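Got a structure here, written out as structure tokens. Questions coming.
One chain of protein is taken out of this complex; the other chains stay put.
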Amino acid sequence: MKMTKSPWVLHYDGSSCNGCDIEVLASTTPRYDLERFGIINTGDPKHADVFLITGGINFQNRMVVQQLYSQMPDPKVVVAVGICACDGGVFKDCYNILGGVDKVIPVDIYVPGCAARPESIIEGVVKALDILKKKRDRMKQGLPPEEKGWAIANIRDGKALAAQEARINAQLKMEDEAREARYRAHEEAHKE
Amino acid sequence: MGIIEFLIFFPFVAAALLYLLGNGEKIYKARKVIVKGSSLVIMASVIYLAVRVLAGNESGSFLTEANIPNYFVMGGELLLMVLVTYYGFHYHKAYAAVLSWIGTIPVLWLDISGYAVEGLPHFRVDNLTVIMCLVVGIVGGFICIYAVGYIKDYHHHHRNFPERSNWFLAMLFVFLGAMFGLLFSDNLGWMYFFWEITSVCSFLLIGYNKLPESINNSFKALWMNLLGGCGFMAAILYANIRLGACNLSQLHLMGSQSSPGLMIVVTLLAFAALTKSAQIPFNGWLLGAMVAPTPTSALLHSATMVKAGVYLLIRIAPLMAGTMTGVMVTLIGGFTFFAASLMAIATSDGKRLLAHSTVSNLGLIVACAGVGHPESVWAATMLIIFHAVSKSLMFLCVGAVENETGSRNIEDMHGLIVKMPRMAFVMIIGICGMYLAPFGMLVAKWAALKSYIDSGSVWLVLFLVFGTASTSFYWGKWLGKIMAVIHKSQALRDTTHIGEWEAIYPLAVLVVMMCMLFPFISSYLIQPVLNQMFDTIVPPVIGGSDIGVMLLMLSLVISIPIAGVVVSRHRSGITDQNTRSYMSGINAGDDRHFLNSYGDVQPLYMSNWYMIDLIGELRILKPCQMIAASILVIFMIIIIGGAI
Partner (left out) sequence: MRILLGFLMILVAPFAGAILSGIDRFCSARMQRRVGPPILQPFYDFYKFTQKKAYIVNGLQWLLVWGHFLFVVLSIWIIYSGEDFLLAIFSLTLSEMMLCLAAYSASAPYSNMSAQRELLQMACTEPMLLLTAIGFYLNSHSFMVSDIVSCSTPAILRAPGMFAGLLVILPIELRKSPFDVSSSHHAHQEMVKGVTTDISGRTMALVELTEWFEIFLMCTFVGLFFAYDNSLTGYLIGIAVALAVMLVMTLTDNVFPRVKWERMLAITWSTTFIAAGGNLLVLTLLQA
């Protein structure tokens, strides 16, 4: 039995113009019928095997994409659908766009097109399944799913991203400290 | 001096001792010893009594000649009346005093005028008495042990209340003594005397901290119970003067002749019992009683006070079978079971929820008693035992959690399993004992269902099935709240008193043990009750392969956590990995915060679902009381009017 007979897809819309999203949905309709491959469009990263992203990555959704990716259990593959997801497309030079999906998470299959046609989306997903199988086999041997480590590529706005992360971490730290203080006050109050 | 007199008098002696000891840090140790010692003595003596009765050595009736004790009883009644009158006028609630006069003076007149029937045994001991004594003695004893540590903590946290803890503990013991008296009495007049003591005691205990709210609620409890007392008084008058009967067992013997006058007595007694067991429309006093310190609520609502009402109902159950009174009682009980469980869904205060749940479960017991079949009486007795133990455990746990975290709101118990793991575990046992499958309450509910169907009461079956559904809804919510595992939280310092644990642990063990031993409880404790009550050999209610399957279920429930520990130590293959919970990808890194639309960190709060707009207390309590009150009034008019 092959685990590639049941790839569940998590579809995320980055900053696309919705052209590619329409096509992704079109491929689940009776005309193209993704489900005959056992593919299901799920909403939950924890059940998904294939991460389908349309549209480029911007400041707002960068962390969301990274988090969804981190919540998908291994083995998993990422498919970038449409030219924007591949490298930013026409929005590439916008002030808020970081670029393609591969700026923030590793991408296995690129499906170009503006918008990508359902046939090519389905082919992309089916191709990704082979990679999924390879990753599973590597995992079974006790190796990490990827061959080489992946790091955030050299991004134009590295400084701004670091600032964003620092701000969130500082806020979290404040909350943690406040909770810790409450906890300690409670402990003090109950020290007989 | 037999064991009976000892059980009645000993708590009063202990109470006097505790009261005279006074307050303060110095006597704390002595007080602890006294309370623990007397509780253990009480427990030991009820067990001794139980063993003797079950072995057939001590049962039957006692104390035929009782002139001097009769004077004591009369004096006591007078004293209670004076007390209530004083408090009634002191707090400008004269109606309580008036109710007390109405309830007491005719009974005194009866005794003095010589109309009272005399010359029959005043005490009786049989298996039902023994079961109730076990419940009152053991559960009540544990509550008293718990109370010593609790009341100390209570005053530690509420420094603005006047310290009267000696008085408080004394009252608890007085309560126990009165309860024993009530259980042993066969004479209606004596029973009434002890009945009134419990009413007044509960009034004093509820008003313990003397806040305006407590005072109001305590008077609410007082007038409702005194109203029931008036019903009791009327029953005594009628029984003595018209029927020439002064004993419960005499009424039983008359049951076979089914005289119309008997039904009046039974109906009036049932009315008194309905007020005592806080059935809608009289549920207000029990809800209000939650302002009192926790041991009060535990003692009043799980083990003693409310059980007095259903005890009386079970006593007269064979007389009610198939009569209009039976229909009245079952209707009120079934309706209460359903309506109170709905209100419990919309309640977030832990103690108030427990109060609603008590009312609701009592409704079930009342309905079982009203049906009056052997099976339903079996179910009622089983329910009393299991409810007393599980509910007192829950009360004690909520009280301990409140002392620890400062809140008894269920919302604040989110993640208790991490914060207070031991307490959470015990609470899980308590909640499971209240409604989940292999545990006791459900077994009894099952028998109740069977008897309702057999007796052909369609309404009751419907009340039961819908009530069961809503019951599992509110308990499930609470259980879920406790079991939530929150990221980045840690165990709190456990400051629960060792004395509190000494009460909580045994009760938790008792809940589990009783589930395992329920076939024995059924055959050795409850089956003889049925045989005595119905004068025939009643076949076992739940038996055969069912017990095997039940025990299989129970062992599965117990083995799951154990297996979990074993398996988690030997895991191999693809290993698990920890991750944060799903929040549409905007989890801020821990499960407690998310990133809002400004990209800022925002704390997350998850509330339970209460449906206040649909079934909130404010919305449905009044209509429910109206409905129940009109059922009660209409039926009583029909029954009593028809009989006269």
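Think of it as A and B in the order they're written, each chain with its own count starting at 1.
What we mean here is this: a contact is a pair of C-beta atoms (placed from the backbone, for glycine too) under 8 Å apart; a residue touches a chain by one contact, two chains touch by 3 or more.
The shown structure was predicted, so the numbers you read here are calculated from the model rather than taken from an experiment.
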| item | value |
| --- | --- |
| Residue of B:A491, B:L517, B:L556 or B:I637 in touch with the missing chain, whole complex considered | B:L556 |
| Residue, one of B:G415, B:P519, B:P540 or B:G616, that touches the chain absent here | B:G415 |
| Of B:V13, B:L40, B:I112 or B:L462, the residue in touch with the unshown chain | B:L462 |
| Candidate in contact with the missing chain, chosen from B:K32, B:R164, B:H487 or B:R619 | B:H487 |
| Residue numbers in subunit B that touch the chain omitted from display | 414-415, 417, 436-438, 442, 446, 449-450, 453, 456, 458, 461-462, 464-466, 468-470, 472-473, 476-477, 479-481, 483-487, 545-546, 549-550, 552-553, 556-557, 560-561, 563-564, 568, 574-584, 591, 604, 606, 608-609, 614 |
| Residues of subunit A in contact with the chain not shown | 1-3, 5-8, 30, 33, 35-38, 40-44, 46-47, 49, 71-75, 136, 139 |
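We adopt the following convention: only the chains that are shown with their structure count from here on.
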| item | value |
| --- | --- |
| Touching residues (chain side subunit A, partner subunit B) in the complex | 12, 44-46, 60, 63-65, 67-68, 70-71, 73-74, 139-140, 164, 167-169, 171-172, 175-176, 179, 183, 186-187, 190-192 |
| Touching residues on subunit B, where the partner in the complex is subunit A | 404-405, 488, 490, 492-493, 495, 574, 577, 579-580, 582, 584-590, 592-593, 595, 599-601, 603 |
